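Our next item is chain A:
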Amino acid sequence: MITVLRFLWLIPLAPFAGAAIAGFSGRWIGRRGVGIIACGSVALSFVLSVVGVAALSGDLASLDALPGLAINLEARRVTLEVAEWISVGGPDGLVVSWSLMLDPLSAVLILVITGVGFLIHLYSVGYMAEEDRGYARYFAFLNLFTGMMLLLVLGASLPVLFVGWEGVGLCSYLLIGFYYTETWCADAGRKAFIVNRIGDAGFLLGALTLWLASGSLDLEPILDGVAASGPLREVALAGSLLLFTGAVGKSAQIPLSVWLPDAMAGPTPVSALIHAATMVTAGVYLVVRMGAVFVAAPLALAVVAGIGAATALYAATIACAQTDIKKVLAYSTISQLGYMFLGVGVGAFAAAIFHLITHAFFKAVLFLGAGSVIHALHGEQDMGRMGGLRDRMLITWVCMLAGGLALAGIVPFAGFWSKDAILWGALSGGHTFLWILGLAGAGLTAFYVFRLLFMIFHGKPRDEDLVRNAHESPYIMSGPLLVLGVLSLIGGIVGLPAIIYGGDWLGRWLDPVLAHAPAAAHEGVHSAGAEIGAMVLSLVIAGAGFMVALMAYVLRHVWAERLPRKLEPLSGWARAKYYVDEFYQRAILGPYLQLCHIFRQFDERAVDGLVNAVWRTADGVGHFARYLQTGFVRNYALFLLIGAALILYLVLP
Partner candidate 1 sequence: MSLVWMLTLSTALFTVGVLGVLLRRNAIVILMAVEIMLNAANLALIAFSRHLGSADGQILAFFVMTVAAAEAAVGLAIVLAIFRLRKSVNVDSLNRMKW
Partner candidate 2 sequence: MTFAAVLETLIKIGVVFFVALTAVAYLTLAERKISGWIQDRIGPNRVGPWGLLQPLADGIKFMMKEEVVPSYAHRPIYMAAPALLLISALSALAIIPFGDRLSLGGYEVRLAIADVNIGILFFLAMSSVGVYGIVLAGWSSNNKYAMLGGLRASAQMISYELGLGLSLIGVLMVSGSLRLSQIVEQQGSFSSWNVWSQPLGFLIFMVSAFAETNRLPFDLAEAETELVAGYHTEYSAIKFSMFYMAEYVNMITASALMATLFFGGWQLPFPAEAAGVEGNHLALLQILCFLIKTGFFLFVFIWVRWTLPRFRYDQLMHLGWKVLLPLALLNLIWVGIGVAWGWF
């Protein structure tokens, strides 16, 4: 059983192989074959992950004898060196291997990635069924993405991690621009890629900083070395902030959040998998994974917490004002990622990971449900035209309701427990202000999620023609929806806090990895009563959000009609996404284009002028020299002879 860990590399390899088969031979194996290969490879990967995690939870001590495996019993960490990659500068130089690492943290993530990934693959078979072109391409990219994500999570060194990191970025770009014949889709893909690159530059610099200080790019020595005082500790602040830049880009936090809403140009299952459940959480994973480095620099943690809380609130306000179904979910995702960063920032690493998992479940179900709705309405995404779909799409409604309740933080759905764990982490860590921000965000969250549900499913259809022919999606789509809906309901069970007699299994499972997490601050609140009180308070606030949404969109209370007008200009700004894109356009792109213009002038005048001068000179000389060229071969031969005679004369002694 335990020797299974030697075949760790099969976990990412299976989707890679699937991608290669689907991508290169999709034309021959047909749509059915592509679907089977794509889903099968991810399913295989899932099964292997389950087996691997089971092995990890077993007795690791017996593994030592196996070749290529390194065991760290204390951290329950298994490192497998698959092959050598870079070896420069002799034995003391830089050595990087393709090595994979399975520890409780990555174990959790591979389960989520392959599990949710498999469900979304399955869903995609139904969702993409009407796609004429690019069916195989879609599944190849999706499989490639899964493989890259697994590589990211399993990578035991920063370069391997970075390969996965860039790989998921690439797949994200490819899938956002999946409908590349539409200019705006292609543009969205480019935007995502470019914004990500800005963060990635920070990631690379951070990795190099850590390497300079520690002399190794492997995770283990860095994480172990940063605990002791030394050069590594001195660069911890710079290194962690630079790494965090990468995380900000990948997880769409302020100020690099602009790409994620545009990324909704891709097919909806892609949004569910990449832009909600997995890839965007890579930033959170990175910060948790490198947690020891962040802990070594308390200022960095504070920055993480601040940016997380700010993003959570900021994105939630925008989500309240959007009418595009996927845009709402996109901003919701940004907001929830903000919560995760808030959790990490206040030192509640386990809570952040807990929220990452539950978020994967309920956001996936929300996206897939949205996809189901869009599918039923033949591509319509504007909530302003929907309404009254509940009876026509019962399964979707139930599932999305479960997801929405989880997102809103209603007890006992999964999201309640995880969000509360984060908020409690903030409060108990003494970050009262951040806690208040989080609570406010929670209220907004409840409001926009119910606004979304009500606008789609309740009331009367605002566009009869659109809604009339709507129907429930096929089972291959509703099946995954149901599974994810159930998970949204019960997913919280893995992390039920001790206070309500839960096991906090997740926290204990992650303990070996998160040994370095900071102890709760002294000035924080610690009593059990306070914890219960905080839970009740957040529940009340969520309920308030629900009530507002109910009054505004179902009961159509009078003041609810007036509310947005009263909140002007705030609501207008939120609708316009606070003009962040426009700001970037003016403040960064404008000067940049000006600079380009100046360089262009320089190029046209000075550089081209020089080149033109050269050809003009050559042209002028050639104008006269061409009279030497008679066009008669024998003249040339004569010149040749005279030249040869001259040379002979010169070399003769």
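Here is the rule we use: a contact is a pair of C-beta atoms (placed from the backbone, for glycine too) under 8 Å apart; a residue touches a chain by one contact, two chains touch by 3 or more; residues count from 1.
The candidates came about this way: all candidates are chains of the complex that A comes from, given by their letters.
None of these values were measured; they are calculated from a predicted model.
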Candidate from 1 or 2 that touches chain A, complex-wide: 1
Residue numbers on chain A that touch candidate 1, as the complex places them: 626, 629-634, 637-638, 641
